[in-house]
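For this view, one protein chain was removed and the others were kept in their places.
For clarity, chains are labelled A and B in written order, and residue numbers in each chain start from 1.
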Amino acid sequence: MRDVNLKPITALGLDLPQVVTLGRWTLTERTDVALASLAVRRGRLADVQALASAAGLPLPPAAMSEQGAVYAAFWVTPEMWFVEAPFASHEDIRRHLLAAFGEAASITEQTDAWVRFDLVGPGLAQVLERLSNFDLAAAPSGTATRTVLEHLGCYLIKRSETLVSLYGPRSSAQSLHHAWVVAAQSVL
Amino acid sequence: MTQSNRIAGGQIDRSQTFRFHFDGLPYLGHPGDTLASALLANGVRLMGRSFKYHRPRGPISAGSEEPNALVELRSGARQEPNTRATVAELFDGLTAQSQNRWPSLKFDALSINDRLNSFFTAGFYYKTFMWPASFWEKVYEPIIRRAAGLGSLTKLEDPDEYDKGFLHCDILIIGAGPAGLSAALTAGRSGARVILADEDFRMGGRLNAETFALGDQSGADWALAALAELASLPNVRLLNRTTVVGAFDHGIYGAVERVSDHLPVPLAGKPRQTFWRIYSKRAILAGGAIERPIAFENNDRPGIMLAGSLRAYANRWGVAVGDRTAVFTNNDDGLRTAVDLQAKGVDVVAVIDSRENSELLPGIRHLRGAEVTNSAGRLGLSQITVRMADGRTETLKVNALGVSGGWNPNVNITSHHRSRPVWREDIAAFVPGSGEIANLLVAGAAAGSLSTHGALVTGDEMARKALEGLGISAISAKLPKAEDAPVRIKAFWHVEGASRAWIDQQNDVTVKDIKLAHQENFTSVEHLKRYTTLGMATDQGKTGNVLGLAVMAELTGKSIPDTGTTVYRPPYTPVALGALAGRGRGHEFKPFRLTPSHKWAEEQGAVFVEVGYWLRTQWVAKAGETEWRQSVDREVLATRKSVGICDVTTLGKIDIQGTDAGAFLDKVYANTFSTLAVGKCRYGLMLREDGIVFDDGTTARMGPNEYVMTTTTANAVTVFRHLEYCRQVLWPDMDVQIISTTEAWAQFSVAGPNARNLLAKVVDQDISDAAFPYMGAGNITVGGLRARLFRISFSGELAFEIAVPTRYGDAMIRKLMEAGAEFDAVVYGTEALGVMRVEKGHVAGNELNGTSTALNMGLGKMVSRKKDSIGMLLSQRDGMTQADGLRLVGVKPANPAEALKAGSHFLKTGAAATAQNDEGWLTSLVYSPHLGHHIALGYLKNGASRIGEKMRAVNLLAGTDTEVEIVSPHFIDPEGERLRA
Partner (left out) sequence: MIINHPILGPRDAQEFVYLGDASLIHRPDGLTASIEAFHDYTYLRANPAGLHRELWYHEQGDRSWLVVTRNTVTHEITSVELARDVARSEGRSK
C-alpha cells in the first residue's frame, strides 16, 4: 500500500463540518453518516425483506423513513431505499450491504454524492416554505420526500417536528447553504 | 401645511404624525393613511394628468381599482412608477411625484392635447399614422414613444430583495370583508387549515368604511374582534397586504405579499415583497364589489369620485374631500354617502338622484329625477350643473361630488379560466358565471349579495359548503344582526351631452369614443376594447368596463347580456417583475455546482467557465501569461510532452446494475455492451428514436451485473431520464436498476506519456500495460482508500481516469500534482481539453448538435443491425444514409499562417458564396500548438472521399474567405499508438 494519506474535506470545502445558528434554528453539516442506495433486483422483494430483517435494516413504506439500531433507511422509489449508517463504522457501506444482500439487491455507494444538512429548531416550516413546495407542517414525522430547493433536487426527511435532514447535491452545498441562510433571515 | 380637510373619527392613529412630500411640497399625515387619504386631508385633490389628453385628475376611488391617482413613489433606485396613491400606505418620510406632466402638474404643456381632442379619438393611432408607410419607423414611432406611457423607470438596479414561497391550506379565503371574515370564522372554528388574504393593510373591507352596526358593535370593531379570534387559531393564517393576483389550475393561486412597502426601506435581510404560490383544496372568493361611475360631461375633474369612496374617506380616514358636497346616484347606496357626510358635519348641498320614485331623504335636498349634466373648475371641481326633473337647470357650487352608478360584484378572479360573468337584472350587474373555477366558491358582494347581512350569511354558507367537500364537520359562528337593505337601483349609465363624458378615465375613453367605435362597426366587446383601449392598462377597467359595454348596448339596441362582457386575466393588480423573479437574479440566478478540485483551482488562480450549473476550470494562468492562448497552449504542450491532469467529475456517471444490465445497454446504445468483458470499457453511442445521435461516452463493466456509464456533462440529466423511460415504459420487466453517481466520485483524467509513471506513485496496484491495458477498468485503492481506475483517453495520449470518493477529491488533486512535480505535471482546463480532442478528432457538443447521425460523424459502423436498439431502424431511413451526405472531416488552412473563422461554410474554389453552393460547415475550431496552426473539424458533403481537396471556408458575417485543405479528422497519432503505449 502506498503511503498516500488523503485528507477529506467537507462539502462546504472546510476541514470540519459547519454549524450555523440563526435565531431559533441551527443548520449543521453532517459528515458522520454513510449512505448507499439499495434497489431490489427483479422478483427478489421477499428475499430482500428477509435479508433486511436479518441485518436489522428497516425498509419503510413509500414516502417514509425509519431508524433501526445501526441502519436507518428512507424510501426513494418503488423497491428502492437509501440506507444510512454511522460513517465511523460503515465508511465502506456498500461492502457491508453487499455482504448482507448479495445478488438480491443492487447496491450503490452514495455517501459522497450528497451533502447532508440537519435543520434543528421549532417551526422549520416557516423557513422551508420559502424554499420548497413541500408541505412540511402537514407531513407526519418520519416523512421522506424528494423536493426542489433553489432549483436543486433534494431529499428531505422530517425526523421530528424540530429536526429535518436535507440531502442535497454535494457539488451545490454552498448554494444550498446560502439559500437556507437567506430564507431563515427573511423570516427572523 | 395643515390638514385642512381632516375631520373627526376614522381608523388613523392621530397620536403619531408622519411627514411626507408630494411634488416637493411637505405635508402631514398619520399612521393608517394612504397617500391619497393624506393628500386629500391636506386639501390636495389634483394628483396626476390623464394618459392621452393630459387632463388634471384626482383619485376617484379609495382602493386598488383606482385609474387616476397614479404617482411615482419614492426616489432614486426605489422609485416606482404608476403606483396607486389610493393603496400606497403612508410612512414617515414618504416622497412621491406626480407623472405624465411637464413642466408641472398645475401647468402641463401637453394639455394642448385636450384642446385637440377631436384628433385623439378612438382609432386615432390606426388612422393617423398609416401614411406614408415609410414614416412609421423614423417619424411616427419615436413621437408616439416620447408621448406614451405614464410614469418613468429609474433605470437603476432594484436594491431590494424579493422572496418566493409556497403555502398550503384547506381553504383559501380571498378578501377579509364581512363575507371573508364570516367564512374564515366558520372554517377556522371547524379546524380547517385556512389562509385569509386581503390586499388592504387593514382587514375588514367595507366594514371599515361604513357606519353600520353589527349586533351591538360598529362594523370596524366587529372586524377587529373577529380578526383577534382568527389570529388566536393555530390553523388560520392571516395575510394582510396580500393580493391574490391569479387563479391557476387545480387550486393553485398566486399572491403578492407587500412585506415592506409600508416602510421607508425593508429591514435588513427582509424581502420587499413575497410572491406566494398557494395550494388550496377549496377557495372562497369574497372580493366584494367595485362601484361604477355615471358618465356625464366633464365628469373627470379632481373632486369627483365614487360615492362609496367619498364615504370611505370620511368614515375610515376622517377626511372630507370638500366642504360643499353633492351626491349623484341611481341607487340607494349613494344616498348613504349623503347621510354619513351630513352626520359628520359636512355640508351636503344636494343629492341628485336619477330615479323619480326613490324614497325621499329627510333633512337633505334630494333632487329626484335629476341629472348632473356638467362640471366646472380649472384644476378641480368648483361647480356642477344639474338638470331637474322638470327640465330646469341649476348650478351648484360644490367642491366634492360622489357619484354612484351601482356596484359591480368583483368577478375578476372567477373569470381567470375564461368563465364569463352573467347579468343580473335585479341588481343591474354581472355576477360570476357558471363553468367557474373548480373548487372556487364565491361569497358576499362578489356573488351579488350586496348587503352586510347577505355577506355574513353567504360567507358562512360557502365555508360550510367547502368544509362539507373536505369532509370536515362545520361549526358556525352565531352571526350578528346586520343591515340587510335591498338593492334599489334603476340602471342609468350616462347623461346625454354634447362634449366628452368619461367612461375609462385611465385610458381617456369617453362616451363619444364608444359611439365612434359603434359607428365604425367595432361593436363586439372584444373589438370595442381593442379599438378604444377601454379597460386596458394598470386598472384593467375595474371601474369603466361595465359602463362602456352598457353604453354600447344602448347604441346597438341590444340588451347588456346580449352585448356580453370581456373576461379578466391575471394579475388582478400589477405585479413587480422582481416579485416574480424572487431571489433568482444576478449571481443568484441559479445555483452553482463546484467540482472537487474547485478549492485548489481557486488557489491556483484558475479561470472558471460556466457549464450548466457547473463551474469548470477553463485554464490556469501562470506568471507571465497575459493572453489566454499562452496558458492553453502551455497546458496542451505540457500534457502531450509529459503529463496533464484535468477534473472530469462533471461528466455524468450512472450506475447500472441487474441481471439484464447488459441486455438493457444493448437497447439504449447503438453498439453492443452485453459482450463487453468484466474489467473493460467501451465507447458507446446513444441514438434518439429518430436515428439522430443523442449522446456518447464510455461505459465500463465493473462486474457481471454491474456497469458504470458516463455521459456528456450537458446530457447527464436527460440521459438518466431516458434510461428511466426505457426501463419503466419500454422494457418494464428487465432486471435493471440505475442510479446517478456523478457527484459521488471525484474523477481526474491523467493524460500524457508520463501518466502511468505518475499514477504508479499513487495507486496501490500494478497498472503496467499488461496488468491494466488500454480500455481497462477496475476497482483499485489509493493508499488503501477505495478508488476506480479507467484507462480511457479523450486527448489521444496514454491516459487514465482515476476516481476517489468526492470528499477526497481536494486531497487527490494536491497529491497528483505533488507526485507529478518530477514530471512537470500541469493541470489543464476545458480549453486545452477542447484543443486536444479536436487534434484527436473526437466529436463533442458542436458535432453532437441534435441533427447529426452516426454516419455523419464517421461512426456509421458502430450502429449494430444485429440487435434492436433505440434509433437503430430510423437511422437507416432514406435521407439519413446517402453516400454523398455530410461527413466529419478535418480542416486546416492551406497557408498555415492564416487563421480560420468559426462558423465558416465550405465552398468549392470559384463558386459564388450562395446557399446553393454551400457544401457544409466548420463545427469546431482551435489553434493546435502541437501543429503550430489552426485546425478544425467540420461536416462536409461526401467528406470522407474528399481528403486532400482544397476548398474555401467562407464566413460572410466576419467577411473572411480562406483557402483550406480537407484532411483526416485525426490530426495527431492517427494509428492510436500513444493510447496503447
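Heads up, the rule we're going with is that a residue touches a chain if its C-beta (ideal position, glycine included) is under 8 Å from a C-beta of that chain, and two chains touch if they have at least 3 such contacts.
Just so it is clear, the model here is predicted, and its values are computed rather than measured.
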Tell me which residue among B:873, B:913 or B:947 touches the hidden chain in the full complex. B:873
Of A:1, A:16, A:46 or A:62, the residue that touches the missing chain is A:62
Checked against the full complex, the residue among A:34, A:76, A:100 or A:187 that touches the missing chain is A:76
Residue of B:102, B:135 or B:725 in touch with the missing chain, whole complex considered: B:725
Contacts of chain A with the absent chain, listed as residue ranges: 62-63, 76-78, 133, 145-148, 153
Write the list of chain B residues that the hidden chain touches. 248-252, 279, 438, 660, 663, 689-690, 717, 721, 724-725, 728-734, 867-869, 872-874, 876-877
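FYI, only the chains that are shown with their structure count from here on.
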Touching residues (chain side chain A, partner chain B) in the complex: 1-11, 13, 31, 37, 39-43, 80, 92, 103, 106-114, 129-135, 137-138, 150-152, 169-176, 178-179, 182-183, 185-186, 188
What residues on chain B touch chain A, complex-wise? 161, 163-168, 193, 268-271, 274, 277, 279, 583, 588, 590-595, 598-599, 613-614, 649, 655, 657-660, 705-706, 733-735, 737, 739-746, 761-764, 781-786, 804-808, 810-812, 815
